[in-house]
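Shown here: the complex without one of its protein chains, the others still in place.
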Amino acid sequence: MKSGTYIKQVNRPLQFYAVLFLIVLYVPVLFLPLFSFNDSIYVKFPLKGFTFQWYIELLDREPVWAALMNSIKVGVTTSVIATGFGVFAAKAITRYSLPGRGPVVGFIMLPLVVPGIIFGVALLVLLSQLGIRLSLYTVTAGHIIVCLPFAIATMIPRFEGFDKSVEEASADLGENAWWTFWRITFPMVFPGILASLLLTFTVSFDEFIMAFFLSGSDATLPMYIWGQLRFPQAFPSILAMASIILAISFILVFLGQWINRDAHSNTFESK
Amino acid sequence: MMLQKSETLRAYSLLSPTLIIMAIGILVPFGILIVMSFWTQVGFGFDMTPTVANYEMATERPIYGALLKRSLWMSGMATVTTVLLCYPMAYFVAFHVHRNKMLWIVLMTLPFWTSYLLRVFAWKVVLGYDGVINSALMNIGLIEKPLEFLLYSQAAVIITLAHAWAAFAILPMYVSLEKIDRSLLEAATDLGDGPVMRFLRITLPLSLPGVMSATLLIFIPTTGDYITPALLGGPDGVMIGNLIQKQFGAVNNWPMGATLAIILMLSIAMITLVFLFATNFVRKRIS
Partner (left out) sequence: MTQDNAFISFRNVNKFFGKYQAIDDVSLDISHGEFFSLLGSSGCGKTTLLRMLAGFEAVSSGEIYIDGQPMSGVPPHHRPVNMVFQNYAIFPHLNVRDNIAYGLRKQKLSRAKRNDMVDDMLELIKLPEYGDHKATQLSGGQRQRIALARALILKPKVLLLDEPLGALDKQLREQMQLELRALQKTVGITFVFVTHDQEEALTLSDRIAVMSEGRYLQVDTPTGLYENPVSREVASFIGTMNFFDGTVTSIKDGNAVIKVDGLGEVSAPVGTMPLMAGNTVTVAIRPEKFLLTDDKPDGLQYSVKGQLNNAAYLGERSHYYVSIEGVSQPTAVSTQNRGRTKEIEAQNRPVWLSWDSAAIVVLKDV
């Protein structure tokens, strides 16, 4: 009470809780890299020795590389398409008076909420009735649907973050809609686009449920891992793979969020 | 008036790619799913004569109802756990972090974006028979034999679900807490409320919308989860999602799977409506 503002008093128990929360949030995940360097095929304490063996083993496995390439192909295609459509959708949602905005946005955001399994089986049923063979294309299609809400949700704050009058000023100064978009809107929302690309790539790269129902003979990386989970002797190599995937995902998501951080601060702190 | 009309047109033309994809990806499949739920599996093909036999079977055979109930109960538990554990965290970041707020938010939500499968897998490693907890406890001599209840139990599934969906719960609660005007809290204090009463009379009611969306955002998707129960649930932890998945896999009875998916959706929709109705009622009563 002696120092500082009444409402802003430090709350020690809450601080302690917050740190504990973060630890519990991260520690289970961090056991994966920890044991991936352990020189034992059993995942248990005490740790034996330090080894790169499980990582080196991965390099020699043809299916791992194939699965990785599949995941990258699907991820890149998904992120580009979802982000591309997402830009226009986010602009339409934020910039125009849109009759029925609430229901439309709610509809688009459905894949965030509806259980993945329901989407998976529904799409599976559709594809089979249309006679379309399951392949990486069908997985990509499923991923685009899953990723579009993420892309749009990432870019909406970006559009809301800058004033519509800036675009109007450009129009007033003689640029048409197309050039206004390229000279004003695009540079302003670019961090959002970049963030959306990174985030949707990660979501697709890590996605499992759609891949589970919609992939054909070509497996994505999470599907490959799922297949390996049956074999106890494959455990250490799964740990190594998981560690690599987690590391990449963490970096991409962190980058994406960080690039886009001022968009969030706009929406969260403008009030 | 003309301007308005052309603006609406422009907006919808910008939205059209997304809307078309979503229509093809959501509406059409759901339509077919509903239609298929009235079909019958015959060997590797379907008998397309409409029949409610699947629904009859789903209501008559107790296993379906029991699994559905258990799924709803387990994700309900996971939801309550998550919301209760995450609310203080959201509160902390909204009211007690003044610098690097964004960093905290990114840190809290980061795991959510990464592989769900791997996060579940991590809990298998932690809770397993030979896993981190058991081997650590045995090493320091606290237990003789591995604790069996850790893995393959409902508790394991609930813990894992709560952990996996934490970030999803924090965001909406954080946003609604952050939106609360700080002068309202000062006003409540000025009018005589201590910290506890202030929280109960101002902060909590004003953050309820965030708590509600967090609740729904976790409850709805977790009811259909099948990965977590498959990896960690054991026989006691099987959920309706596992059953649906089996109909499209090993059992190969797609119409039955479709029926179960529809039943699951309807149950979720009903519970959501009841929940919204109840919270609305309670809110009206409070104020």
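Read from first to last, the chains carry the letters A and B; within each, the first residue is number 1.
Throughout what follows, contacts are C-beta pairs under 8 Å (C-beta built on N, C-alpha and C of every residue); 3 or more make two chains touch, one makes a residue touch a chain.
Here the structure is a predicted model, which is why all the values come from computation and not from measurement.
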Candidate in contact with the missing chain, chosen from B:Met57, B:Ala187, B:Val251 or B:Val282: B:Ala187
Contact set of subunit B toward the excluded chain (per top definition): 181, 183-184, 186-194, 197, 201-202, 205-206, 287
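Convention: only the chains that are shown with their structure count from here on.
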Subunit A-subunit B separation of Cα centroids, rounded to whole Å: 17
Subunit B residues within the subunit A interface of the complex: 4, 7-8, 10-12, 14-15, 17-19, 21-22, 25-26, 28-30, 32-33, 36, 85, 88-89, 91-93, 95-96, 98, 101-102, 105-111, 113-119, 121-123, 125-126, 128, 130-132, 134-136, 139, 163, 166, 174-175, 178-179, 181-182, 185-186, 189, 216-217, 220-227, 231, 241, 244-245, 248, 254, 257-258, 261, 264-265, 268
Residue ranges of subunit A in contact with subunit B within the complex: 6-8, 10-11, 14-15, 17-18, 21-22, 24-26, 28-29, 31-32, 35, 42-46, 85-86, 88-89, 91-93, 95-99, 104, 107-108, 110-119, 121-126, 129, 141-142, 144-145, 148, 152, 199, 202-203, 206, 208-209, 212-213, 222, 225-226, 229, 238-239, 242, 245-246, 249-250, 253-254, 257-258, 261, 264-265, 267-269, 271
